[in-house]
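Let me begin by handing over the structure; questions about it come next.
Heads up, one of the protein chains got dropped from this complex, but the rest are sitting where they should.
And now, chain A:
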Amino acid sequence: MSEPLLSVDDLHVEIASRDRTVHALDGVNFDLAPGEALGVVGESGSGKTMTALSLLGLLPSGGSVTRGSVRFDGDDLIAGGDRKLRDVRGNTMGVVFQDPLTSLNPTMTIGAQVAEPLLLHHDIGKKEAWARAQDMLGLVGMPQPAERMKNYPHQLSGGMRQRVAIAMALVCEPKLLIADEPTTALDVTTQHQILELIDDLRSRLGMAMILVTHDLGVIANRVDRVAVMYAGKIAETAGVRSLFRAPRHRYTEALFAALPEKAVIGATELRTIPGLPPNLAVEQHGCRFAARCAYATDVCRTEEPALTGDDHAFACFHPVPLDAADPLDDVAPGGQRHTPAVTSGAPLLEITDLRKDFPLRGGPFARGRGTVSAVGGVTLTVRKGETFGVVGESGCGKTTIGRMVAGLEDPTSGSITFEGRDLATMTRAERRRHRKSIQLMFQDSTAAMDPRMRVGTILREPLVIQGAGDRAEQDKIVAELLDAVGLPRGAVDRYPHEFSGGQRQRLGLARALTLSPELIVADEPVSALDVSVQAQILNLMRELQRDRELTYLFISHDLAVIRYLADTVGVMYLGKLVECGPADQVYARPLHPYTRGLLDTVNVPDPEAAGDGGTPLGGETPSAANPPSGCRFRTRCPIAQDICAKVEPAVTTPAGEGHQVACHFPLAGGALQDAA
């Protein structure tokens, strides 16, 4: 192998805060050849971001490299000090961060921000720097780059801002690009476009790349090699195909098994990884995964396994045998579903032509600015006992529907009928009583709970409000709830911040269940969780549904999660329900071009699946303040005709009753090519 571009050797990083020191990295080693792409995957706290940040000397406050070396392009970056690092940053090593909304300076023009590294590292005048910055903006696919140079970040969409961030990182044509979760904050279709762009630029500029992500789907087709991190160490590293085909470390194996994509069409329960990652503030002995590993023996708990192997290295005493069947196969279907798909049954919730307009904000003297049509006439029926999945990108109105169903928002028009009664015709008192039948589960469980209330009080509050039983009875209900969601009864005396994200989501579920509701509106309940924890929550939700005959309105942007959990799926685009039907049918033979595009766009965690990518969606979602005439999807639709701009498509059922689509040209065989 030629001289590596980057060589990380025995890197140790500590993060000291007032009361404790976290050993974030504990001996990380890897090399990167020029032009090579390395994917670093792991769950939160695994040290993947710390690895990326320490290369640039950008550790958070209190963080420091305590041991080891980083050699880059012939220089020792740790020994070189601040001056050397500043020379490298933005010049030969570029970075793209996760959140394009916060990583750009809000008060500086795009042009000034993109030109900044050029002015710092190259001996050129302002005029030339601006010209080159503008070229770079064009290269990252920014329409009208000359205009955009004068814009400020808030005038651009999230995807466009991430393009700016990439332009900034690449404007000096670095030898190494570090991308730290570059698409995590973006929508599926935008995500795909940004990853394609990075791919394209990488081959054009011939740079090496480190792609840090929690999403196995993102790296599957984008990198040469993968390093799986766990608790501050590299657990396994191999070529991407080799790793996905035959993971050797038990953690990697478990991680793959926990993916909802792998439990095709919700056949069985997802495999979960029990417990939590270790606390890195205390000293670790033995294998860090031992406590959660089904194969751990005494040696795992006392001795630390070394990372051994040449092309495919792993640190495990009891690796997955090479001749094992595909680790994903044993979780694939075969068995019966735990619950048969609910396709018939009494309607519990009926939504008819539901609309919600939000006025655009303006001062007291500003009037007639128009409205944002968040939900533009949605009709759907949720049957008792089923899971109705609402899927769509941000701004499609899925959350607004959930909020209206839960009574947090009043519809502009249309009706919501629950158990045969129209919510709008109820009196205030009736509505109040009625509220207990519909409960909400939120995405951000931290923000959704009063940080100064004990868990017992939080869980009891709904009972107190509805005046259910006396104190002893309430305590009994709370204790039973904690049992049901798998938390110790002692939790009542603790505060929400003392729990991990997954445990807090269990609390969120427990709170939603307190009043024994009929329907739970779950708004992105697992989006903030790591894969292994997400699997635990999804399994728990299923189990509780079976035991308590719950109905879920499950809102998510994640196609795989919806596919795993939902019986019926509704696909939303820009305030409209474009397709709705049994989950298996919608996924296998989508009728709407948008659904097809979404399915083609999503990143499948399987490098072998590359190539048959179909037709990923291009473009950006238009503004809901001024939605396109006719069919709202027509501006991005590959098969749009003149009629689509003139007439709004009616709901039809070309594939049989129960599978609805709102499209003038529904897809026959489920593929775009057939229709065109």
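Definition applied: a contact is a pair of C-beta atoms (placed from the backbone, for glycine too) under 8 Å apart; a residue touches a chain by one contact, two chains touch by 3 or more; residues count from 1.
The working rule: contacts and distances are computed from a predicted model.
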Protein name, per the UniProt record, of whichever chain is missing from view ("dihydrouracil dehydrogenase (NAD(+))", "ABC transporter permease", "Polysulfide reductase" or "XRE family transcriptional regulator"): "ABC transporter permease"
Selected from A:H23, A:K48, A:R71 or A:R89 as touching the chain missing from the view: A:R89
Among A:L11, A:V65, A:I78 or A:L104, the residue in touch with the chain that has been omitted: A:L104
For chain A, the residues touching the chain missing from this view: 56, 58, 85-91, 94-95, 97, 99, 102-108, 116-117, 120-121, 152, 154-155, 165, 168-169, 361, 363, 365
